[in-house]
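Heads up, one of the protein chains got dropped from this complex, but the rest are sitting where they should.
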Amino acid sequence: MPETGFGLLIPIVFGLALLFVWEVVTRGANVPQVLLPAPSQIWARLIDSVPTLIADFQQTFMKSVLAGYAMGCGAGFVVAILVDRSPFLKRGLLPIGNFVSALPIIGIAPIMVMWFGFDWPSKAAVVVAMTFFPMLVNTVAGLSQASEIERDLMRTYAASYWQTLFKLRLPAAAPFIFNALKINSTLALIGAIVAEFFGTPIVGMGFRISTEVGRLNIDLVWAEIAVAAVAGSAFYGVIALIERAVTFWHPSVRGGRA
Amino acid sequence: MNKPIVVSAKNLGLTFPTGDGDVIALSDVNLDIAKGEFVSFIGPSGCGKTTFLRTIADLEQPTSGTLTINGLTPAEARQNRAYGYVFQAPALYPWRTIAKNIALPLEIMGHSAAQQSERIARTMELVNLAGFEQKYPWQLSGGMQQRASIARALAFDADLLLMDEPFGALDEIVRDHLNSELLKLWARTQKTICFVTHSIPEAVYLSTKIVVMSPRPGRVIDVIDSPLPHERPLDIRETPEFLAIAHRVREGLRAGHSYEE
Amino acid sequence: MNKPIVVSAKNLGLTFPTGDGDVIALSDVNLDIAKGEFVSFIGPSGCGKTTFLRTIADLEQPTSGTLTINGLTPAEARQNRAYGYVFQAPALYPWRTIAKNIALPLEIMGHSAAQQSERIARTMELVNLAGFEQKYPWQLSGGMQQRASIARALAFDADLLLMDEPFGALDEIVRDHLNSELLKLWARTQKTICFVTHSIPEAVYLSTKIVVMSPRPGRVIDVIDSPLPHERPLDIRETPEFLAIAHRVREGLRAGHSYEE
Amino acid sequence: ADQLTLQLKWVTQAQFAGYIVAKEKGFYSDADLDITIAPGGPNVAPEQVIAGGGADIIVDWMGGALAAREKGVALVNIAQPFKRSGLMMICPTETGITSEADFPGHTLGVWFFGNEYPFFAWMNKLGLDTAEGGDVTVLQQSFDIQPMIQGQADCISVMTYNEYGQALDAGYGPDNLTIFNYTDMGNDLLEDGLYVMEDTLEDPAKVDAYTRFVKASMMGWEYALENPEEAAQIVVDSDDTGGAELAHQLYMVGEVSKLVDATDPALDMATYERTVKALLDQSIITAEPEGGFTTVVTDGL
Partner (left out) sequence: MNGKTLPILIVLAAILVIWYAAAIPMNAPWQERLNERAGLETSFIEFVGQTWSQAKPLLPVPNQVFGEIWNATIGTDITSKRSLAYHASITLSSTLLGFALGTLLGVGLAVVIVHNDASERSLMPWIIASQTVPILAVAPMVVVGLGAIGVTGLVPKALISMYLSFFPVVVGMVKGLRTPEGIQLDLMRTYNATAWQVFSKLRWPASVPFLFASMKVGIAISLIGAVVGELSNNAGGGLGVRLLTGSYNGQTIQMWAALFIAAALAAVLVIAVGSAERVANRAMGAQT
């Protein structure tokens, strides 16, 4: 337990040092507030704007990010299974999956607004498009991880495709799948925020950021960024905790001991 | 002996293509195994014992000749879950406890939870692993892992058992114990058993038929039908019949080797 | 006997904490191994043989007592590359060919390319794997993999050899052959060898000292200094001295077991 | 030659024809100036760019410039070529909106990113609550007319010279639109003006360069408005993105000509006062700005 306490200490000390340098440099070099406000100014602004920040957080994170993340990861996973299930689809669908991989967010954001309207569903759709591919790639890679002898065992049981999938290949793929879940936890947030630059009701983290940049309230922009960083890190942290619990058996988690 | 034939190989051959030339793992193997037989396979390392078992199990495809299991193709037999297989390596799933590893085939074959726990308890007792139910594979010693994998293959009742050096990592005492347990099980259930071993006494003690193989290319060089009675106390190993068979096996084995000490 | 002591364990204990309670793998082990000795460890599966070897090799940390290697801590000895280790499982790297796997320690210890290929050829010859240099581990049979891992440990010249059931997956003939090769090597080089085996004859045939262990908790229950001469032809195995030691080992082993057949 | 960077408020288009033409026609180099024109975009805040030293002169709307001035970026208006606002709000007649009185209960599309001040000033004047659950629903509108075509907004913001043209192309027109023109309503805030940092005005050499710049720019505007086809072609050619279309740029030059006074870039004080009042009324700025403009450049022409 003191281990974890110490473990938390390092990033906190590191972070405080970073903030201190930031404060000193911005004040010392007289950096214009419209370029980079000092942490103290950002903090003051953050405290002032709590209701706004909460409203934005709810709009962007609780709606767009979570819904899009769940659907995008789910879709990537399902397509990976489909592709795995059928060699035909593997040859036909996988290249198309690659095609979807980098549909640039700024290209699809306006289109999604066209299709799904201004409110959060269009943002969630952008998040779906962004999170789909990492999940597809990692699940496909993960599904090939079970070793030959582990598969042979299933073959001797004449296990059905689904039994092999659930009892062998998915557990073996879990480290890869969690990689995707972790990468996507931050991608989803970026996606939702960027998508709000392309038309939105007047609430949301991305809306606030773009609008307040235009108004040169850069301190509020950074307050919003701080909220995004905390929310994103917490999201990532939760996924990482679940990962430790689920893939406890993987050498990377149990510390490589034999 | 007009027992039905369980395994029948005719001119069976299997060649592995590899980056630097083909490896002939099996060549011209002819063998019939009747129901209820206990057949041991013995031969130098790399002579194709594992490959032959894997071919029976439909894990490798013969490149020539024919192989039938209960008159069916190996694939059909596998679909019928005709056999239980103990691999040469334990192949336990690291995310499952030992009990859960043994439960695996039972889950797949749809046994009820009550049946599962009854069988897990019984087979873990049999291989003397009681008390290790909740451990994970990496927390077990090599021999314990091997015993867990034996328990897993015994947990469901296949009529044909394919066992690839199941007792290789076990000491004499445990081995004797498991040998006699296996014989009891075999006598009770009339299973057909294909058993790979490196121990000549073990092969002679257990088997009704001993298949001696030789490598490069892997082929059968001797098939010995044991004259020993079905009932086999441990001290049968000192009888002249026993020693005679052991001698014949050893000679066959030596012939297959290239050492000339 | 005033040969220097290579391995010295005093009141050595090792406990693994696990999810459902501690496992005492070693308890109160006292043992001295002098330079040039050939020590066999024998005992029921799970009694702590592997754990003891791993502790010598500085792969596990004792939880009580002391252990020194050549008068140094195990960590220092490891840093001096004092030993070669043959694991119970082959532990070959799947992305390296067999030759490259054997080359691994040589690369790490900075041998020249010429030296490497000379040693690879020699040790592969020794374990009778010549011709399989360019194969990958999964293209080898179980016994061949084990032999490759033996070759890997022999390729560099450590004064202390730790061998965990190196011949477990090998047939009698290969085993006899490798046993006598090992004895020759030992006689020639005065290496100290710690050797885990499940075969009583093998232990008696090879060793100057036999350590009999017993499980739960793992401890040493008998240490037998062999009266057999250093020079050991294969037929020494029929002599009364040999059988007497084998009997004593078997009794110790049986005492450590919980079977009551 | 004096090197100066001009940061535009938006992507390369005929809205900035005067500057682009002046550069291409050599009016700047004739005035011994070496001008770099940096295109803007939805992600570029000119006020930020100039504060960071990325530009010497920016094209900006007065609302944004004065708000920035209060935030510590000492922007000063040195010239105001655009005399009128091109901003409008248009509502298809099928929405039933025929006058300001019909707004309550409807959804209005607005450009943010510093372009929202005229709209809020107007709503403020009408006494309409724009907060969530208020009289009207406000949308952050994308920079196109899709929200109207798709019926996501009942009214959308357009510039006379740009989006309105797209609406015309799409089959909308005065007969099926209700048009609220900010200038006609007297709600206009000053649009494209030229701004520099206050401290640079202390340097006579800079002031001289600015003066030459404004002068050459106005020649550019004059030339552009007189030769719309050529101007449009020049704009299309200078667009790095290849997105500009000749026909549309030609339309834009035509419309922009109604807003620009190519002969006199001086700031009109009456419009200035009105702009400041509107900004003050809705607290976009909190105090009467001091030194937000200078006539030193336009006086020197």
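Going by the order they are written in, the chains are A, B, C and D; count residues from 1 in each one.
In the analysis below, a contact is a pair of C-beta atoms (placed from the backbone, for glycine too) under 8 Å apart; a residue touches a chain by one contact, two chains touch by 3 or more.
The structure presented is a predicted model; accordingly, all values stated were derived computationally and were not measured.
S.K.: Which of the visible chains would the unseen chain be in contact with across the whole complex?
M.R.: Its contacts among the visible chains are A, C, D.
S.K.: In the whole complex, not just what's shown, which of C:5, C:91 or C:183 touches the removed chain?
M.R.: In the complete complex, the chain left out is touched by residue C:91.
S.K.: Could you tell me which of C:72, C:109 or C:244 touches the chain that is not displayed?
M.R.: C:109
S.K.: Contacts of chain D with the missing chain: which residues?
M.R.: 11-12, 38-45, 48-49, 52-54, 142-146, 149-150, 166, 169-171, 176, 239-245, 248
S.K.: Of the residues in chain C, which ones touch the absent chain?
M.R.: Residues 54, 57-59, 78-81, 83-85, 87, 89, 91, 93-97, 104-105, 107-109, 136, 138 of chain C touch the chain absent from view.
S.K.: Extract the touching residues of chain A with respect to the undisplayed chain.
M.R.: On the chain A side, contact with the omitted chain comes from 7-8, 10-11, 14-15, 18, 35-36, 88-93, 95-96, 98-108, 110-111, 114-115, 130, 133-134, 137-138, 141-142, 144-145, 148, 175-176, 179-180, 182-183, 186-187, 189-190, 193-194, 197-198, 205-206, 209-210, 213, 221, 225, 228-229, 231-233, 236-237, 250-252, 256-258.
By definition in this document, only the chains that are shown with their structure count from here on.
S.K.: In angstrom, rounded to a whole number, how far apart do the mean CA points of chain C and chain D lie?
M.R.: 85
S.K.: Return the distance between the CA-based centres of chain A and chain B, expressed in whole Å.
M.R.: For chain A versus chain B, the centre distance works out to 50 Å.
S.K.: Among all residues of chain A, which ones touch two or more of the remaining chains?
M.R.: 258
S.K.: Of all the residues in chain D, which ones touch at least 2 other chains?
M.R.: Counting only residues that touch two or more other chains, chain D contributes none.
S.K.: Tell me, which parts of chain A touch chain B in their complex?
M.R.: Its residues touching chain B are 149-150, 152-159, 163, 167-168, 171, 174, 247-250, 254, 257-258.
S.K.: Quick check on the complex: what are the chain D residues that touch chain A?
M.R.: Against chain A, chain D makes touches at 42-43, 45, 47-48, 51-52, 64, 67-68, 71-73, 112-116, 132, 137-142, 144, 146-147, 150, 152.
S.K.: Spell out the part of chain B that touches chain C in their complex, as residue ranges.
M.R.: It is residues 16, 18-20, 23, 42-46, 49-51, 88-89, 128, 134-135, 139-144, 147, 164-165, 168-175, 177, 180, 198-200, 250, 253-254, 257-259, 261 of chain B that touch chain C.
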